[in-house]
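With one protein chain withheld, the remaining protein chains of the complex are depicted in position.
Let's look at chain A:
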Amino acid sequence: GGAMSFLKRFPPPAEGVRHRQPDTEAVLAGRSLGAGTLYIAESRLSWLENSGVGFSLDYPTISLHAVSRDLSAYPCEHLYVMVNAKFEEEGTKEAPMAEGEEEEDSDDDVEPIAEFRFVPSDKSALEAMFSAMCECQALHPDPDDEDSDNDYEGEEYDVEARELEQGDIPSFYTYEEGLSHLTAEGQATLERLEGMLAQSVSSQYNMAGVRTEDSIREFEDGMEVDIAPVVAGQFEDAEVDH
């Protein structure tokens, strides 16, 4: 028979591929589309026949998916995917508007569904395929969900900070408060570290933004040092703009 017209040639997805299953047959409404590779990617579900043509399904259009091992329902273990869309099948008319030729379940009230089955030659992969699909599906929550109140516009707030507003013991300090809370040991450590910093700073040049009491004293001979030095000509050679 002829090729199904919804099959297209496209490169296999490269990003966000959670699971790749080669040697997988795709079946649409009971008709085999051939053997190929199934790509379960975060952006969409794709299947490419070995010849290079295939199709993709967007997660928002997928109603459900399942692992079927019930051989009385279908002769092979497979991943079942129900899609809320119509796919053209071989031999059916393309225009749905032909009068008097409506199929029995093409009511306006009934939503279109298409049933895909992905049959991997490696049956043990079905669990991983199913789980990968669950993960990807969860990345695409229903944007049309009007009923729920799931819009949290506020920014994430810090539970801790919110509790501080109620006058609890603070768990962070401002600089001054922090200094006053230092033990003698802590004070000594701070002075030692600042001293080390001042030494390394004064031996060369002032690093932008780093000033200690010591470094300021060292320049008391009148030379003014700005945190962001903008003396004409001084840094002509510098290529980096701070």
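The working rule: a contact is a pair of C-beta atoms (placed from the backbone, for glycine too) under 8 Å apart; a residue touches a chain by one contact, two chains touch by 3 or more; residues count from 1.
FYI, contacts and distances are computed from a predicted model.
Candidate names were "LSM10 protein", "Proteasome subunit alpha type", "Pyrroline-5-carboxylate reductase" or "Eukaryotic translation initiation factor 3 subunit H", and the UniProt protein name of the unshown chain is "LSM10 protein".
Touching the chain that is not shown, out of A:Asp58, A:Glu111 or A:Glu191: A:Glu111 (per the contact rule at the top). Residues touching the missing chain, restricted to chain A, are 62-70, 72-74, 80, 110-111, 113, 126-127, 130, 133-134, 137-138, 141-142, 144-145, 148-150, 152, 154, 156-160, 163, 168, 171 (touch as defined at the top).
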